[in-house]
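What follows is one structure encoded as structure tokens, with my remarks underneath.
Yeah, one chain of the complex is gone here, protein chain that is, but the others are all in their spots.
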Amino acid sequence: MAQKDASVFAAGGSDLELVGISKVFPGFTAVDNISLKIPAGSFFALLGPSGCGKTTTLRLISGLEEPTAGKILIGGKDITNTKPHQRTVNTVFQSYALFPHMTILENVAFGLKQRKMKNAIELAHEALALVELDHMASRKPSQLSGGQQQRVALARAVVNRPALLLLDEPLGALDLKLRRQMQIELKAIQSEVGLTFLHVTHDQEEAMTMADTVAVMNKGKIEQMGAPAELYELPKTRFVATFLGQSNLFDGKVTGATASTISVAVGSRTLELPAKRSAITSGDITVGVRPEKIAITRAKPAASKSRSLIGPGTVTDASFSGVSTQYLVDVPGLSTMTVFEQNDGDIVKAGTEVWLSWDSEFSFGIPLEAQGFHDSDTSTTTLAAQAK
Amino acid sequence: MKFGKLLLPLYGVLALIYLMVPIAYTIMFSFNDSKRTNIIWNGFTFNNWLNVCDAQGVCQAFANSIIIATVSTIVATVLGTAIAIALVRYKFKGRAATTLLLFMPMATPEVVLGAGLAAQFLNAGMPKGMLTVILAHIMFCISFVVVTVRARVAGLDPKLEEAGRDLYANPSQVWWKVTFPLLLPGIVAGALLAFALSFDDFIITNFNRGPVDTLPSFIYTAASRGIPAEANVLASAVFLLAIAGVVTAQVGGAIRRKKLGITP
Partner (left out) sequence: MAIGAFSHGPTGTVVSAESQKKSRVAWFLLLPGIVYLLLFFLTPLFSLVLTSFKTAPPAAFIGEYVYAFRWENYVEVLGMYGEHSLRSFTYAAIATLIALAIGYPLAYFIGVRLRPYPLLQSLALVLVIAPFFISFLLRTVAWKQLLADQGWIVGTMKAFAILPPDAHITGTSISVIFGLAYNFIPFMTLPLYTSIERLDLRLIEASNDLYANPMTTFRKVTIPLTLPGIVSGTLLTFIPAAGDYVNASANFLGSTQTSMIGNVIESNFLVLQNYPHAASMSLILMGAILVLVSAYVFKSGTDDLL
């Protein structure tokens, strides 16, 4: 099987297609009818909280779990019923899973040797050179630091030139500084080898900086998929709006809609937003705006058709963080609002009465949902225990 | 340093010396130029070591012990390792009963195990001999192998085997290249424990040996008329060999860890 598909390995990655894939464990559904297509050579990130089903999705693709329903296609070929060792897919495990009884070189050459490649050792050295660890080739994994082990795990997977490389939170165990550095290296290696990368993470910053396309997963489903900026600027669900960065959200009712503008009643106020930026045009709606889009002023700004205005409110907290200051503003009748201001002027002190305004073009409309579901514990073990 | 701080090390060292006293005595008396009994020190000699088989029956008993311990160890290690893997890695019905069945032989006094087997062989009309001793030894070794290997299996990250599968190894390659080498230290430890238990067992053996002598049963029988120094020689030889092996492994391991700068 492996030899037969040798051509697949030589290529620069292949398309991955999931068709209606589901995985049901006794008592709960980990992956719920997911369909997606990842084009060859792209860097795709699956982002979500722990227990959202992203790791299970990865294990389904690698063959370590069998799907309950659906099909998996790589390069257009159905591989749903093949075993992991028959798939041209490799994984960089979260805990690295380096074989402790083998040297670094033996680890990296393992997959090549299983496929009976003649120049296994030579290729393994090349892969180690790629991650700048060839001088460690004869050491055992326990003699390496966490960051080095991570790079060996990457080399061990990349050396096989798989059609698809799966990364299961590969940077999760590293400290912040090393993680940022590895993110850059990983991205560089991806563009150098040109493989298709599928990266699973719960770190939204990591997903946005590294991936071409991000899919946000929640409770076994994909909530939204797109380029990082697109997801951030125009979230389609409450989950995406709150999980990917912060949002100020106002629940209301649509009171009027034209072709270009939707008017929403939020308490006694009316907010307007562009129709093309709203997922719904009638009934219950949640209007949102990102904290950095809001301007904070002591005086009431002049009314303008194109700007949304809220106030007056009272600053309850101002936390300085270098480039910006985060304000919490209590507005009567609304929940506490979060505002990020660049530190280019004076800092407003707590207790000050302020007005908040923003360009209505930045507002977005999403379906109104029951609140607080994001806070509920969605970890796999808890779900399993509840199922019991 | 305060006197109080020294109290515990002193106590510990004294306890270790206390443990060593009869061992040193046994080894010393393997060099005793004894006549018929090996009770009074008669002067130093190598004769016992050089002519170890001179005492009637002692070498036969030793050979029997080796055969019994070897066969029992192999069988118990295979059976016990399989159980240990199943216990850690699989869910199955009857787990509680299985765990209890494995625990019970360790919680039952040897005299009861020995008498029970002897009663069973008697009721079944099976003559006692080498075979009955081996059957008995396998039984009490299994649980100890399971306990030892189980700890190792539990410490084995399943992700390593998944990595093997992910890297194009089929199930049998995963077992031989990943799982087995990683479990090996545990399996070896279990086997060594089984061998030591079998080799030194007297009580269960005595109930089931019939006319067959093992080294312990030879010593027990000889105790009434005087144990020949050759028995001390054989026991001392096994002891020195085992200690040499263990010390090499321990010290070697410690030095290697130190070199690598790994704190265990």
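Letters are used for the chains, namely A and B, taken in the order the chains are written, and counting of residues starts over at 1 for each.
In this text, contacts are C-beta pairs under 8 Å (C-beta built on N, C-alpha and C of every residue); 3 or more make two chains touch, one makes a residue touch a chain.
Just so you know, these numbers come straight off a predicted model, no measurement behind them.
Across B:33, B:157 or B:200, the single residue that touches the chain missing here is B:200.
Contact with the chain that does not appear here is found for just one residue of B:52, B:69 or B:136, B:136.
Note that of B:130, B:188 or B:238, the residue touching the chain absent from this view is B:238. The omitted chain makes contact with subunit B at the following residues, 8-9, 11-12, 15-16, 18-23, 25-26, 29, 39, 79-80, 82-83, 85-87, 89-93, 95-96, 98-113, 115-120, 122-123, 135-136, 138-139, 142, 146-147, 196, 200, 202-203, 206-207, 215-216, 219-220, 223-224, 227, 231-232, 235-236, 238-239, 242-243, 246-247, 250-251, 253-255, 257-258, 263-264.
As a convention for this text, only the chains that are shown with their structure count from here on.
Rounded to a whole number, the gap between the C-alpha centres of subunit A and subunit B is 55 angstrom.
Every residue of subunit B that touches subunit A in the complex is listed here, in rising order: 157, 159-160, 162-170, 173, 177-178, 181-182, 260, 262. Across the complex, subunit B is touched by residues 2, 62-64, 83-86, 89-91, 93-95, 97-101, 110-111, 114-115, 140, 142-143, 156, 160 of subunit A.
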